[in-house]
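Only a single protein chain was left out; the remaining protein chains are all shown in position.
This part shows subunit A:
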């Protein structure tokens, strides 16, 4: 789960991180009120989950009421890479002399967190990592101890941070690591961390992604989660409790188990078709779950055919087949052709039970995918 900048800044400020004064606003009038209370100049920043907001026109500086009105009018309601901007953060503009990067993430290969500092802040850190990796100082942290103070110092000095602010930057990094740990973040990042003319450090941006699997013990952060904007189908999948990812193709895919569903997508592509989605219905195959899964793919207008690939393990093929049969009874007529393929425990019994009038039954995974690709218009 990704927090919005304004949410992450609330979390940061609570932990004592230096952040600029800011107010969330949803209308031009609110922007003007906020700017007046903060005092010009202000930054008006779109609150959407999109990287590179600045370049895309989602951040404007304003030095007067007139400019604030213009910024509000242009940003509120704008489309930013597919997301409509409904809220902006109005923030005291920081007069900076330098920009740094500080971040903490999980290094999955090492199995432990890594804290990072770079003197090249304010730009895309991924490209810094690629072009001049030596410009980023890294400290791996023992998860049992947490970050030692010397590690924060070492990262800061290794990154070549100006000595006048080094101690304050180390303290920001320590706070950021503690936040990352306490709030079960997968990533926490300040880019840029601004340095002012009188050697103050200020977190001008804030990125925080929270581990979905840890939300159960971060109830206040879980409450910040908003319905997935932009795609109704993904919201629906959330409601049904499916792992679902929408793609651009026209062959709908339903299966059980992440690896097998990914493989089914790959095979659709291999046989010349284009997968429309990833949908993992998980273990078992209760009629209601199957019906919900079919409802999901049928309501995707791009879908022309559906391939349903289930491997029966502990849940036997005959149980799965009964689940599918009673699920399709919920539809008067299937709006799109559905190819079913069962494998594993009692697969043969299952395929005999399946309603062959309504479904196309295939014996092999490869055969099922090829047939579904044909039904969707053939290889592209």
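The criterion applied here is as follows: a residue touches a chain if its C-beta (ideal position, glycine included) is under 8 Å from a C-beta of that chain, and two chains touch if they have at least 3 such contacts; residues count from 1.
In the analysis below, contacts and distances are computed from a predicted model.
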{"item": "Chain left out of the displayed complex - its UniProt protein name, from \"Membrane-flanked domain-containing protein\", \"Succinate--CoA ligase [ADP-forming] subunit alpha\", \"Molybdate/tungstate import ATP-binding protein WtpC\" or \"Cobalt ABC transporter permease\"", "value": "\"Succinate--CoA ligase [ADP-forming] subunit alpha\""}
{"item": "Residue of A:62, A:116, A:267 or A:340 touching the missing chain in the full complex", "value": "A:267"}
{"item": "Chain not shown: contacting residue from A:142, A:226 or A:288", "value": "A:142"}
{"item": "Footprint left on subunit A by the chain that the document does not show", "value": "51, 106, 108-109, 111-113, 126, 129-130, 142-144, 181, 184, 186, 211-214, 216-217, 243, 245, 247, 255-263, 265-270, 275, 278, 280, 311-314, 343-345, 364-366"}
